[in-house]
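Only one protein chain is missing; all other protein chains are in place.
Our next item is chain A:
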Amino acid sequence: MLSGTVVVAASFAYLLVLFAVAWYGDRRAEQGRSIIANPWTYAMSLAVYCTAWTYFGSVGRAASGGVWFLPIYLGPTLAMSLSWVVLLKMIRISRTYRITSIADFIASRYGKSHLLGGLVTIIAVVGMVPYIALQLKAISSGYSVLTGSDDSGVFPFATASWFNDGTLYVALTLALFTVLFGARHLDAAERHEGMVAAIAFESVVKLLAFLVIGGFVTWGVYEGFDDIFARAFADPELAALLSLKTASTAGYGGWFAMTLLALLSVIFLPRQFQVTVVENVNEQHLRRATWLFPGYLLLINIFVLPIALGGLLYFGRGTVDPDTFVLSLPLAHGERGLALLAFIGGLSAATGMVIVETIAVSTMVCNDLVMPLLLSTERFKRSDHPDLTGLLLGIRRGAIVVVLLLGYLYFRLAGEAYALVSIGLISFAAVAQFAPAMLGGMYWRGGTREGAFAGLLAGFVVWAYTLMLPSVAKSGWLDRTFLDQGLFGQEFLRPEQLFGLAGLDSISHALFWSLTANIACYVLVSLARVPTGQEATQATLFVDVFSRGQDAPATFWRGSAQVQDLQPLVARFLGAERARRMFETYARERGVRSIAELKPDAGLVQFAETQLAGAIGSASARVMVSSVVQEEPLGLDEVMDILDEASQVRAYSHELEEKSQALEAATGELRAANERLKELDRLKDDFMSSVTHELRTPLTSIRAFSEMLLDDPKIDLKDRTRFLGIIVSETERLTRLVNQVLDMAKIESGHAEWHNSDIDMRDLVGHAVETTEQIFRDRGAVLELDLPDHALHLRADRDRLLQVLLNLISNAAKFVPNDTGVARVRLTCEAGQLRVDVTDNGPGIAPEQLGVIFEKFRQGGDERARPQGTGLGLPISRQIVEHFGGRLWVQSKPGEGATFSFVLPLSPEAGDGPDHAMT
């Protein structure tokens, strides 16, 4: 056992650490370097879902119902993976219209109704009070287990008197902390970075603590999972817990109800709305959270069964409350440090829930309950209170204290009679009542204010009658007779078997009837009346938030307003300095220099109203704004007109956008075409320049020698003969060049003539070799021939192919060394194509030359020793081979000769056309 002082000191130390984290988070936020702007922190803050109820209660539930604890965690997992689009829409709507609570959301959607906001707030407060009580109970019973004292006389200063009850001081301490965390100053968007940081920190602490205890029980007390489960199966009573059938009397219906309940709560619990929607920094974070948060739930549930079974095995049934196994198991084994850690983990879970829940509820109480009442008094409407920020803060702080005290009251009244899980489920069922109005509001335009009100009220009444009242009655504060005999003695009104529906557990039963009544009233009453202009406006803004939102929203407002009226109004609730900065920013966005120059139009009114909505709720903001501007209400027809207009404008702008895109694409194509033309032009220029150079070079020699011979008849015979020889050979070169240029131009332009016929390639190669043998012989070189033993037929232009062969073989002849030169021509057939290789043992080709020798006017080899050639032979050969569907390439290493190869398909497609195809 631990002494009370140690436990209290440790608890306060932990709370101080928490506060430091929150303080640091706030400070970083002020510096603009947020520590919560990442998906991990966001996901961790969502884990505020796991309260003391999870921490202690899951084990208790598992101990009595086996795997029956699972639906509470299956629900959220399903919610995150299946309905994250719903969450995304809630986030987008809330951000766009500055919605800060679930009450505000519903009130705003159904025409900014005070009545609805108030009803939702009351449901939330009544529904959450048991849940808060549960946290208090968890802390208090945890403390008594830890210190070994019995329920009464728990705390050092505890007696039976309320004012001396330690739990009261726990509640007050939590209230103080919540005020410090969440209501120190007013934020227009109700965002609390420090609090979120602290909550994320708490989520990590409770997870680690629970994992440590789980590990201790599994491997410290027992010998792993196998050991625990083997022992449990050996005990018939425990074995029953592990079977789905006997674990629950409610069967599959109960599982379904429980999963649905948890699914709805993770979306609509006030504190989940606070962390998921209001505190969301970036919509993208939701994506990551959809798997991180379920992952967290999985981790924190791994050890639930082992701890429950371990506790039952160790203590036996009925001796120790299974809700406290997390604490009592380490204590029983003398691990006081571990027990204290477990307590801190539980404290983490409880405080996290209490802080966020009461902040969320206090925002609702302030904006949707107290403000409307204050605003309805004449005195308040006049602006003789220039600054109401202090009052707003005061209301919130008061609300926090009151809600916690209500929780304490419920704890005193009913807390003792119920297990943790059952209290939590009562709250879940209350929250589920928000689902029809919320979901209907986001996806159905037809929902009306009365419909939502009727649905919520009906659901709430049925919930109170079938779940809340019985819980109070069972605690002994009400006469129990109506439970067994029904209201007014009418049996069909028995709260737990309403209209004779039996065979369900009380939660499933209450959920079934309350949701049925809720949905039926919501839909039927909504259908009874056409929505008003105000309702239709809000319906459109909510349902179409994704298609509307960003670009200038249609403004549903008509009237006249003054900046001088609006700014002081905002200043009353947000402070003069803050209001001035907001209006200045807005003026800058609108492109005007000062606030005074702002046009008092619908946009400005909407801006002011949205800012106010963040602080006092949308319904109150509507009332306040309408008190300072002259406006005409819009009828449904007019709203519809505006909507039509807006959608027409959207259609036009969409059309315009498409046209400009098409134009852009056309411009792009034109530009590309122009680039291609320029490139072709440049290529042509280069070609002309090269041709000019190639023509002028032989001309230069011819002219020079001719002039010399003409000028000087006395040149001796030897020189004369040499010069005339040069002239002749340069003339030949010129002729060859002209022919090849024309040839090239014809092939490239597609005007070449192709005289196709059936050719035996073996004959053709043989012929080419015979023609060129003499050149080799002149240089003292050898030309080898390697032919297949059968003919290879294909259809092509014989002269053109011969041209290719002669070009390759004579190239080889030029480059082989004198006397030791060897060239080899090889014809083979492989895979439907024939292949010709012409190999020489010349100097080879440098790697950087390999690519360029196929370009026009690029000759290979060492230039000084470069043989005569036009630099067009290889490009022309390549063009010819490619014309017949083949490929021409070269392989070479410097110093090791070169091999020019080409392949041609044996049944060429390109050459198959009619002869003289292109002339």
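Heads up, the rule we're going with is that contacts are C-beta pairs under 8 Å (C-beta built on N, C-alpha and C of every residue); 3 or more make two chains touch, one makes a residue touch a chain; residues count from 1.
The rule is short, and it goes like this: contacts and distances are computed from a predicted model.
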{"item": "Name of the absent chain as recorded in UniProt (options \"Putative membrane protein\", \"Multiple sugar transport system ATP-binding protein\", \"ABC transporter permease\" or \"Response regulator receiver domain-containing protein\")", "value": "\"Response regulator receiver domain-containing protein\""}
{"item": "Selected residue (touches chain absent from view) among A:Glu283, A:Asp719 or A:Asp763", "value": "A:Asp719"}
{"item": "Residue among A:Arg529, A:Arg703, A:His751 or A:His793 that touches the chain left out of view", "value": "A:Arg703"}
{"item": "Positions on chain A where the hidden chain makes contact", "value": "689, 692-693, 696-705, 707-708, 711-712, 719, 723, 726, 730, 863-864"}
